[in-house]
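Part of the complex only, each chain left as placed.
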Amino acid sequence: MANSRFEYVKSFEQPDVLLPNTWIVVRIDGRGFHKLSDHYAFAKPNDRRALDLMNAAAVEVMKELPDLCIAYGVSDEFSFVFHPNCQLFERRNGKLVTTIVSTFTAHYIYKWSEYFPERPLLPPYLPSFDGRAVIYPNNRILRDYMSWRQVDCHINNLYNTTFWTMVLQGGMSNTDAEQELKGTVSADKNEILFKRFGINYNNELEIYKKGTVLYRQYELEEPKPIKASADEESPVVEFQQSRSQQDKTRKLRRKAQVVIDHVDIIKDEFWEKRPWILSGNPGKLPA
Amino acid sequence: MANSRFEYVKSFEQPDVLLPNTWIVVRIDGRGFHKLSDHYAFAKPNDRRALDLMNAAAVEVMKELPDLCIAYGVSDEFSFVFHPNCQLFERRNGKLVTTIVSTFTAHYIYKWSEYFPERPLLPPYLPSFDGRAVIYPNNRILRDYMSWRQVDCHINNLYNTTFWTMVLQGGMSNTDAEQELKGTVSADKNEILFKRFGINYNNELEIYKKGTVLYRQYELEEPKPIKASADEESPVVEFQQSRSQQDKTRKLRRKAQVVIDHVDIIKDEFWEKRPWILSGNPGKLPA
């Protein structure tokens, strides 16, 4: 509807299309979750219900946006990954990020009472998330990004597990525990856990040690060396992918179940058995 | 915590700081609200509860972010405005937009049952919003942006009011009503409403005709011609504003009540009586 002499203000909007043929990672983070987790008395070092709620909300995001091919969550953050051939919203940065942030928030708030029935939400302590998009030019670097997050998960969880065991079981003050852990390496923390508290860190839950990976489930394949890069297939093909082909791919993706897994995503095996993630081509649906 | 050989992936994050000393408008829009409003049976042409819910969520955003100086809402969209001297999140585009989108979504979902007690939310029809930031270099253009939205509100509301009256009261089919309205101007629509249905458009609710403007309430001032630009005060001052001064201003803003108004924001009067909006300096709190 042609409008008014004020319409020129639209010319101030600036394009924010992300470089074609690159991986897009949208990472969201809880805002002020330190205070929030105190307020709602999240368990330390990990609150299983809080993690399950994060994962449940993330699954809904994956379902609503079939263009997403994998997601990884740890603590109050989640990374959602679009394939280089993704054309959703013409790859507009703002549109992709805000859609994910808003959809995630909506489901998180909506499902809260299911996971925390005894602790109803009460403003001003309403959970919210911020987010940002980052692009990565090839498979190697996308995988390094995923590895970075999972290593971070491991480092933080080992620290937190040790710290809170020292405090909650060992009766130490926060300050003393912090002081003793300063400068320690992994082996030191493993030893503290084992020698003082009889805890074998390896027996901790996988969800705590590995974080959560979400992806669409097709039939697993025999591990075979994967190509390190997405560009082996001519990008020309991708660029010429018609709208109807895109729609078809989207439908195939919707049919696949989104699974919640807690496994190593640093080594090759995870990716080799699930080649559809890096290739962007839906696999074979399980019988 | 120094981390791992994967940490280099952080270097792919690109800065997105918005130009200093410009107005920042974050506009959010309901995603797929056409379908959504059908599903939850919003009244046509306007659903008062849906608008009140939008406004309630927006008020919470204003309260959580004292840096916001005005907001304007119509239908399923809301524009939030930061003053040129705003330094929140170092003016990072992504951070500002996603924080607003997520906070708004959280409150919208949380308050839904209060406004639609008889229509509980049911996935996959969960409301969500996307958003974008646009910067405007001076007061004149910021005001033109606000005028653009209010003119849009007027044009759409006159059309929708006429259309739905023809359909709901006049018994016309959607297609016939649409056909008849094609090419009509405002006067034509006013006449249809008045002659056929005895409706004087001027008597429609202000919230429908003018949309909703939110701002912090201080004592109104005698209208006096305002400067057309924010740059009359030396920007140097703004730039040298210390962190403690910023905090003080923020506290003063928190003390002011956020009011919900449905008035003309195109003419000068609105802005002249509330000089604190364009100046960015808190006014005098009402006794």
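Order as written gives the chain letters A and B; numbering starts at 1 within each chain.
Operating definition for what follows: a residue touches a chain if its C-beta (ideal position, glycine included) is under 8 Å from a C-beta of that chain, and two chains touch if they have at least 3 such contacts.
Here the structure is a predicted model, which is why all the values come from computation and not from measurement.
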- request: Could you tell me how many identical protein chains the full complex contains, when just 2 are shown?
  value: 4
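Criterion: only the chains that are shown with their structure count from here on.
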- prompt: Just how far, in Å, is the C-alpha centre of chain B from the one of chain A?
  reply: 31
Task: Note which residues of chain B are touching chain A in the complex, please.
output: 1, 3-4, 6-10, 12-14, 16, 28, 31, 60, 63-64, 93-95, 97-99, 101-103, 105-110, 121, 123-124, 126-136, 141, 144-145, 147-148, 151-152, 155-156, 159
